[in-house]
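All protein chains but one are shown at their positions in the complex.
Take a look at chain A:
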Amino acid sequence: MAMAAALRREGKRLAPLMSSQPPINTTLRSSLISPLDQSSIGGARSISTQIVRNRMKSVKNIQKITKAMKMVAASKLRAVQTRAENSRGLWQPFTALLGDATSVDVKKNVVITVSSDKGLCGGINSTSVKISRALSKLNSGPDKETKYVILGEKAKAQLIRDTKKDIALGLTEIQKNPLNYTQVSVLADDILKNVEYDALRIVFNRFQSVVQFLPTVSTILSPEIVEREAEAGGSLGELDSYEIEGGDTKSEILQNLTEFQFSCVMFNAVLENACSEQGARMSAMDSSSRNAGDMLDRLTLTYNRTRQASITTELIEIISGASALTG
């Protein structure tokens, strides 16, 4: 590109010279000015048609690719959506029993950020990261600490920049097999074994509709904190009114319950986030194809204008040449 521009500049400087010596004109001109570049002798600059044609071809290819990606995302969305909606029933009884205590004040917070491995999905990963950072800031104070557990590559890339030392675990390649409860529960088990926590806060995007995703935080308290809150009264204080069957004590039941609650909520979170990822990718690819279409229209206009200008120039040259011969 730079060379073509340089050649064009040379052409402009030599143009008055050449116009005063018509016989040498054509040979000199063809060797000095690049064959692709057609600037008229008067020095007006116009972009060459070949360059515009190349651009149009590449923009059209991009449009095809983004349209195909949108179709793929739409079909994947349909597959995951029913499962995500069905999995909502798993954690609703837990919320009815134990409440969703977002405002509980605890010392050790663990923020679990659910994000995608692949990109091109709009802004959902950035919103999750933003909320995770806000949560850790909310929970900062004397002898309170926040650690991160990151699911997915995209959040890892963003959080590694300024909160590297607060990351406890990173988990990737989750979507290699279709998502199932067993995988998520193994994941949840690993998190429970590796991280000490008083409260787990899972940050994900809940799927409302194909164009709307709501960033959500689900809180799960550790059994000790649940007992503490139950004694303090409030929504958890009613736990004692439940009868306990079998040989387990209340603390054992609470421990089993919180582990299972964590696993269920994680399952729902991962499914909803996968739905939101496909939906966001659909709308991102859709707007990208539309932009590519607009760009193609503008380029077509430029191409036609350039083509007509060069035809007009040729006609003028022919006619003036002819009239010079006859007249």
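Going forward, a contact is a pair of C-beta atoms (placed from the backbone, for glycine too) under 8 Å apart; a residue touches a chain by one contact, two chains touch by 3 or more; residues count from 1.
Simple rule for what comes next: contacts and distances are computed from a predicted model.
Peer 1: Quick one: the chain not pictured, UniProt calls it what, "dolichyl-diphosphooligosaccharide--protein glycotransferase", "OSTM1 protein", "ATP synthase subunit epsilon, mitochondrial" or "Sestrin homolog isoform X3"?
Peer 2: The record for the missing subunit names the protein "ATP synthase subunit epsilon, mitochondrial".
Peer 1: Out of A:Ala188, A:Val203 or A:Val265, point to the residue that touches the absent chain in the complete complex.
Peer 2: A:Ala188
Peer 1: Looking at A:Ile167, A:Val210, A:Leu296 or A:Ala309, which makes contact with the chain not pictured?
Peer 2: From the options A:Ile167, A:Val210, A:Leu296 or A:Ala309, the contact with the absent chain belongs to A:Ile167.
Peer 1: Of the residues in chain A, which ones touch the absent chain?
Peer 2: Chain A touches the missing chain through residues 164-165, 167-174, 176-177, 180-183, 185-190, 192-194, 247-249, 251-252, 255-256, 259-260, 262-263.
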